[in-house]
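And now, chain A:
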Amino acid sequence: MNPLTAMFIGFAIVWGGLFAYVLRLNRIGRTIERQLRREQ
Partner candidate 1 sequence: MASYADTETLELPRGFDWRAGLTWLGGLLAVLGMYMAVLYAPTERTMSHAQRIFYVHVPAAWVGFLAFGVVFVCSIGFLWTRRRSFDLAAHASTEIGVVFTTLAIVSGSVWGRAAWGTWWTWDPRLTTTFMLWFIYVVSLMVRAYGGPGSQSGRFAAVLGIVGFLDIPLIHLSVVWWRSLHPLPVVVRSEGFGSGLHPAMLQALLVNVAAFTLLYVALFGIRRAQMAAADALAARREEQRIREGTLAREGTR
Partner candidate 2 sequence: MSALTAVRHLVWKDLVLEWRGREILTAMVVFSMLVAVVFNFAFSPSPADAVRLLPGMLWVTLAFASTLGLSRSFVLEHDHGAIEALRLFPFDPSLIYVGKLLANLLYLLAVELLVLPALAAIAGISLLGSAAPLALILVLGSIGLVAVGTIFSAMSVNTRIREVLLPVLMFPLATPVLISGVRAMLGVLAGGSLSAVMPGLRILIVFDVVFLVVGYVIFEFVLEE
């Protein structure tokens, strides 16, 4: 495999991981907010 393609795939994996993590954090945040709304 061409090293550039390998580099790109590496980037995509790292980016994908971070991105999934951010989405997860966002989901947690929204759950908390929903719960707060219920209590208000």
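Criterion: contacts are C-beta pairs under 8 Å (C-beta built on N, C-alpha and C of every residue); 3 or more make two chains touch, one makes a residue touch a chain; residues count from 1.
Candidates were picked such that all candidates are chains of the complex that A comes from, given by their letters.
Bear in mind the structure is a predicted one, so any value in this text is a computation, not a measurement.
Using the definition of touch given at the top, pick which of 1 or 2 touches chain A in this complex.
1
Residues of chain A touching candidate 1 in their complex?
Of all residues in chain A, those touching candidate 1 are 3-5, 7-8, 11-12, 15-16, 19, 22-23, 25-27, 29-30, 32-34, 36-37, 39-40.
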